[in-house]
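Only a portion of the chains appears, each positioned as in the full assembly.
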Amino acid sequence: MSTPLSMAMVGGGQDAFIGAVHRMAVRLDDQIRFVAGALSSTPERAKVSGDALGLRPDRNYPTWQALIEQETKRSPEERVDLISIVTPNDSHYEIARACVEAGFHVVLDKPMVHSSQQAADLIAAVERAGTVFGVTYNYSGYPLVREARHLVQQGELGTIRKVIVEYNQGWLSTKLEASGQKQAGWRTDPARSGLGGAIGDIGSHAEQLLRFITGLEIDSICADLTAFVPGRELDDDVGMLLRFTSGAKGVLVASQVCTGEENNLRIRAWGEKGGLDWRQEQPNELILRKADEPMRHLRSANPYGSPAAAAATRIPAGHPEAFIEAFANIYRGVADAIRASRGENRRDPELPFPDVHDGARGVQFIERAVESGRSDRKWTPARWDPDAE
Amino acid sequence: MSTPLSMAMVGGGQDAFIGAVHRMAVRLDDQIRFVAGALSSTPERAKVSGDALGLRPDRNYPTWQALIEQETKRSPEERVDLISIVTPNDSHYEIARACVEAGFHVVLDKPMVHSSQQAADLIAAVERAGTVFGVTYNYSGYPLVREARHLVQQGELGTIRKVIVEYNQGWLSTKLEASGQKQAGWRTDPARSGLGGAIGDIGSHAEQLLRFITGLEIDSICADLTAFVPGRELDDDVGMLLRFTSGAKGVLVASQVCTGEENNLRIRAWGEKGGLDWRQEQPNELILRKADEPMRHLRSANPYGSPAAAAATRIPAGHPEAFIEAFANIYRGVADAIRASRGENRRDPELPFPDVHDGARGVQFIERAVESGRSDRKWTPARWDPDAE
């Protein structure tokens, strides 16, 4: 085994959800070790959180600024390779930019930043620094999502005509944010969450999954955003028609008020020759339909799977892998890219991960969806054209 | 058993699909007997078709005009009670109106007629005649569709916020109409099918199912209609956002180019308290989700079912009933209404069926969807307002 990479985390302390997932994900493959952190925006809390996770006191920082400053001073051998940023959205830009400019590789939660302008700045910073930058659109890490992409690329569907992607949850059906629940609190707060509620939190996952699998480019958007729960400022429900540059059409649904739903992300796409169907809640099965043939249910870790899918599995067929494993596959790709950047290996094309450009696309998508939601025009262009402004 | 009613059929001869379904449906319950017909637009073909089905020569008519004329002359005891019209859409209005005006009860396929004006005329004719008029939105005949409606009416979902209804088929993925296939031929021909392709053929089923189960009233429509197959004049794919008068939102999808799909009609609705999910291809199961409770899978013909669902079943739980049985339930309602119109029984509220008003709604829906599809405005009002024209 190559020497493991070392990682610091910003955010992800007590009461946080996703930070713990990142830590489990990196531990799973043991390619990256979590050794430093600034785990909360409150120094006291950061300290307590880091202690609870067994960080060495000298690497358990009170603030992300201290983390960057102190880690930068360490020798290249000791310095963390990678900083994972899992804070609420409003601090993403500032922290990520500082990390990149200090020369650290970065993994950042989605949505990446609050505006396309910030996204463009961050792209420029990453290009200047030449560092690796991953965005945890984690659903693209599932083996059968990669199989689906492979099938599309192989032409199994023919030219795609229609895509339906849905992401339905029910956890915000009531005004949970009024209860003090931390996750609900920041995700429904425009100051911390940004322009979008459901569209940013889950709609952007749907958009990235669609793009990852189908390769389609959104041309224009027609969105209806709703805040169903009284007193909620951001959308908790999205319905959207899509037109792609290829002429294909799409429907995107994202809702957090589908009472009783858990985390029901599903994508279907149909082309001239066939259709596919994948659901996150049963991630080890992918349905492929061809005209006048029996439906095929592909399952993960089988010999008929593509190299891309195989590279995303750890155990044999019938031994289900799930959310954490898929999440870990994003880090697999990031670790591979970091090592490749050092000349330790060639970049493995079967270990893709969403990068700063994907992050920028996601931000733009949220902006344009929100704009469409406010517009009486049927179609809002999907791409931000800085020259036109 | 009461004396069976007698029925004539217009259309439904050789090569037709749905006429045979109507005949199986009426035979299943033996409340209505098929005794006369004008089974094709071509007299020779009508004759041959009627012979093949065992019609008595004197009731095997060359034309629907002859059928009406001759049946009218028969004694009330012998005359058919009911005329079932299963011709292509373009002849619906003329035939149905003539049947109603001659005093016959009518069952008519959907979409009912070609325009709201025709629909209004037909409503007026039915009201004048006082006859029973059913429209075969047959999916509303499934026991668990009636259970779903019951659950909504009982408040199990609370106020509904979101509805997704989909009707995906793949049979028109290629230019089947160029092959001479009769069903594809008339359904893709504006002269015979009317304004809408997929929107009329299957989208209108989706609309009626939505309305039947949820009771919601569509306020405005934002539709994107596409003809994907080169050379096809009518839409073969529909994506649609809906706003309801209650403030609820909806998404409707209907496509005939979802390669590999068969007849995948599905409806989901979520309210403040719960959500439901029903699929036509597995019609004997209805999923009910409530916040923080295990999902419930209701199955047909169980003791926990509502009277409405029970009235739509014939055999015990675990003995699946399906499409023909559901179709027959529409005729059950029509037969009950005919008998009630004669004072033979009280109208049974558990035997509903779609009537001329439902048919008119469907026509309007198609018109407005097509209008929206052509419009740059985001929202097109769903209702036809004659005063505004």
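Here are some notes:
Going in written order, the chains are labelled A and B, and every chain counts its residues from 1.
Everything that follows uses one rule, which is that a contact is a pair of C-beta atoms (placed from the backbone, for glycine too) under 8 Å apart; a residue touches a chain by one contact, two chains touch by 3 or more.
Since we're looking at a predicted model, the values are computed, not measured.
Sequence-identical chains make up the whole complex; the displayed set comprises 2, and the total in this structure is 4 copies.
Everything below uses one rule, namely that only the chains that are shown with their structure count from here on.
Taking CA atoms, the transformation carrying subunit A onto subunit B includes a rotation by 180°, reported to the nearest 5.
Averaged C-alpha coordinates put the centre of subunit A at 43 Å from the centre of subunit B. Interface residues of subunit A facing subunit B in the complex, by the touch rule stated above, are 157-158, 161-162, 164, 166, 170, 173-174, 222, 224, 226, 228, 237, 239-241, 243, 249-251, 253, 255, 257-261, 270-275, 289-291, 293, 295, 375-379.
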